[in-house]
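With one protein chain withheld, the remaining protein chains of the complex are depicted in position.
Then we have subunit A:
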């Protein structure tokens, strides 16, 4: 049985691709396939998985795929430590990425680029159908095209078939170059070449306040709720994996007006102890809740403070939260929506791709 594990985000079409692949693989007589999704919180942007199983006999095992022949990442920010644990010996990872990977088991494909060229926007799912048609004996290009025609709305046929063909071309070219040949045997990975922000980000040093906190370790079933009551503020996973762009604050421009803090839907922007200093500096002792600090004066004030106060962020590196005009961003829980960047009247927040942030 050939098993494919799809990693995507809600809205990227991973389940559609899993289903189309199953349809293509079961097009010929005597071939069987099974496709099903596993949604987490069922939210756009949330990581989700989908599975395709393909065999010559009816498939009875309807459980999720733990180890697959092909693991597809529709978003390379989901490709984190431990990816090799999901691969069967001799298996391949297909990633939607413009990065290059040292490990021969990872085939990077610019699926966003291929789909943007045809559709005008990045919808990477059908790209990997073309890629699998090139790599997997069980998947024929003609069957994939037929599956697209049978299972997608008519107006999407031509463009998606174009994408599938372009993707097959791209992978076949790579294959001839030998860069994506299926390795005969699996060697032990020498340190993972990739690491997601989710795993490397340090714990936020948020000031003490009442906030749902991250608990480490598995919850002991003995501590499960014995009644209808359950302890509030209990979190077990971060939301950083939802994000593919991140807000970065330019400390020199930030005036400490706190609009980003006010409008963050996730509460991921937080005040530091310095926020009071900056606010008092720009607003004076009086309560200036509604009025904005005047742009010029506020900036002068904040610059003065920047010079006067030791800059702590420089030493702590990429993963640490930055020191800015009184605010910091909790990258463990920021989903990268960009509301803060829009809310900032001073253009102090820019959204940069996670890959760029990783590189810094």
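Here, contacts are C-beta pairs under 8 Å (C-beta built on N, C-alpha and C of every residue); 3 or more make two chains touch, one makes a residue touch a chain; residues count from 1.
Here is the rule we use: contacts and distances are computed from a predicted model.
One chain of the assembly is not displayed; among "aconitate hydratase", "Xanthine dehydrogenase molybdopterin binding subunit", "Branched-chain amino acid ABC transporter permease" or "Pyruvate ferredoxin oxidoreductase, beta subunit", its UniProt protein name is "Pyruvate ferredoxin oxidoreductase, beta subunit". Of A:46, A:59 or A:166, it is A:46 that touches the chain left out of the display. For the options A:7, A:105 or A:335, the residue in contact with the chain missing from this view is A:335. Considering the whole complex, the residue from A:90, A:267 or A:347 that touches the absent chain is A:267.
Interface residues of subunit A facing the missing partner chain: 10-11, 40-46, 207, 209-212, 214, 219, 224, 228, 230-239, 242-243, 258-259, 261-267, 270-271, 279, 283, 287-290, 333, 335-339, 341-343, 351.
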